[in-house]
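Of the protein chains in this complex, all but one are displayed in their positions.
Coming up: subunit A.
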Amino acid sequence: MSSQMSTKEKLLYIIDDIELISKEIIENSIAPKHLKLSGPEYAQLTELLVAKNNELNDTLKLASEQAQIDKKMDILKAEVERQDNDINHLQKQLKEAEQILSTAIYQANQKLQSISRANKRPVSSEELIKFAHRISASNAICAPLTWQQGDPRRPYPTDIEMRLGLLGRLMSDPINGHMLQQQNSLSDLHRQGHPGEIPAAQQNQFAWHSSGEMHISVGQGSVPMDTRNHKQETEDVEVMSTDSSSSSSSDSQ
């Protein structure tokens, strides 16, 4: 950068010069007579020595001033380091804040999208509640509120309930049991028709029709069977499943 000599170098050079001059003078003082320097030369040398000594003193004064400045610089350097630490700390916090904000914005965006998706196809709350009723009415989702250990009710249809249903009554009283379920009117009613018939023979009377309903042949006609168990629906229809485990979380997409 700069070709200036540092104060340290200057001082060292002056010391070297003083050493050389003093060596010259001492050698001259012990030299034999014919090698001694002349008077003026000797005086010149001595003057040079004194001048060098003065120069040394001046440079030392300069060095002490520079030491003062150096102290000030140390204080400044400590201040700058403090500022650097603060800047680093602030930078870290800003980065953290940026990350948190970007996450928050992304999530808010997702929410807005889901809101617009929901608004495009609205569903009436009545329908939702109706379906919820139907799903939970069979007690398969959650036990009834008054259920205790030892309660015979089960989340699936028990054998007693099955026997009390259509299939069960068909087995025991084929014509009679069926008549109670009948929905269409028939031309002939076969009451107490064949009470002693073997149950196996009645299997041909069951037939699937194209509409998807199961029909049973009674005499000349066939009657559609209701495959649903209406009895179960009326049970506990007032009680909705309020278990928190069965409700879907609002965050699920």
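Simple rule for what comes next: contacts are C-beta pairs under 8 Å (C-beta built on N, C-alpha and C of every residue); 3 or more make two chains touch, one makes a residue touch a chain; residues count from 1.
Operating definition for what follows: contacts and distances are computed from a predicted model.
Chemist: Among "Chromatin accessibility complex protein 1", "Bridging integrator 3", "Mediator of RNA polymerase II transcription subunit 9" or "Methylmalonic aciduria and homocystinuria type D protein", find the name that the UniProt record gives to the complex chain excluded from display.
Modeler: The record for the missing subunit names the protein "Mediator of RNA polymerase II transcription subunit 9".
Chemist: Of the residues A:L60, A:I100 or A:L145, which one touches the chain left out of the display?
Modeler: Selected residue, touching the omitted chain: A:L60.
Chemist: Have a look at A:L12, A:A43, A:A118 or A:I135 and name the one touching the chain we're not showing.
Modeler: A:L12
Chemist: Of the residues A:L90, A:I105 or A:I135, I need the one that contacts the missing chain.
Modeler: A:L90
Chemist: Which residues does subunit A use to touch the chain missing from this display?
Modeler: Residues 1-2, 4-8, 11-12, 15, 18-19, 22, 25-26, 29-30, 49-50, 53, 56-57, 60-73, 76-77, 79-80, 83-84, 86-87, 90, 94 of subunit A touch the chain that is not shown.
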